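Of the protein chains in this complex, one is absent; all others appear in place.
Entry: chain A
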Amino acid sequence: MSGDNIFTGLAEEHDGDARWAFGTGFTEALAGVDTTLPEGVDGEELARYCQMLGDDALVQAQRLSQWVTDAPELEEEVALANIALDLLGQARLLLARAGQADGTGRDEDDFAYRRDAAQFRNVRLTAAPRGDFARAITTLLVLSGWRLSLMSRLRESRDPVLAAIAAKAVNELAYHREYAVSWALRLGDGTEYSHERMAEAVAHVWPATGELFATHPVEARMAELGVGVDPATVAGEVHDVLAQVLTTATLGEPGPFPEPAVAGRKGDHGPELAPLLEEMQQVAREHPEASW
């Protein structure tokens, strides 16, 4: 099917999914990976851990996609949409794993569309109001560096599904961080004005970084079992990278991270999460019986 006949092919009869250029089987991303629970791991607890990492990615993707049609340059539209798409992909796999692990059989959409804000387990920074481009870059720089450190370690997880998801995520996150670094340098060391905006953004985002390295009891147990990563263990590495980037960007050496305190991981969110989710969930909830 090619050339002028592309369009006509739509109504032709085909077997199964052959009608679509790449099939429609997007839901089986974990095909071929051993999904049995590792020995000694509580399924419900693993599910809660997957929700934490999945919600981080989902909420950040939702926030980032707000830049589509509003970015400073077309190249940035493409890049930010691409990053949002990667994170959305990670979220889908993690939430699907959560529904598998806890035995409820809930799918990715059950988690995304049928929970309220208090049931979400993302860190607060992922939901932070969008702000200007400097804030977006600073938030992305911090979150991508943090998640990259977590996912790099998670490749060794005793849960083969988490390990597979992390292996894929690491390549994506390395690009996200590289993109954020390239803009942090340009904004920090660009014009006087962009330097000010970037300095303001770092000052604004920094107080929210403490939470990233606070250990929730579920994370602690998952780490003990060799399934998850204790976020406290990546603080030094993440700080080193940020210090190097911010110094090179002429923004000065950052202070230490604020005192870690669990917030979003226990459902304690800022006021910005509920409206973000409301917008995300509105069509799905208006048509509870519908299939899309």
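Following the convention adopted for this analysis, a contact is a pair of C-beta atoms (placed from the backbone, for glycine too) under 8 Å apart; a residue touches a chain by one contact, two chains touch by 3 or more; residues count from 1.
The rule is short, and it goes like this: contacts and distances are computed from a predicted model.
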Subject >> Name under which UniProt lists the unshown chain, selected from "Sarcosine oxidase subunit alpha", "Acyl carrier protein", "1,2-phenylacetyl-CoA epoxidase subunit A" or "ATP-binding cassette domain-containing protein" >> reply: "1,2-phenylacetyl-CoA epoxidase subunit A"
**OP:** Kindly state which of the options A:Arg92, A:Arg121 or A:Arg147 is in contact with the chain not pictured.
**Re:** A:Arg92
Subject >> Contact partner of the left-out chain, one of A:Leu46, A:Val59, A:Ala98 or A:Ala112 >> reply: A:Ala112
**OP:** Spell out, residue by residue, where the missing chain touches chain A.
**Re:** 3-4, 6-8, 10-11, 19-22, 24, 26-27, 58, 62, 65-66, 68-78, 81-82, 84-85, 88-89, 91-92, 95, 108-109, 112-113, 132-133, 185-187, 189-191, 193-194, 197, 279-280, 282-284, 287, 289-292
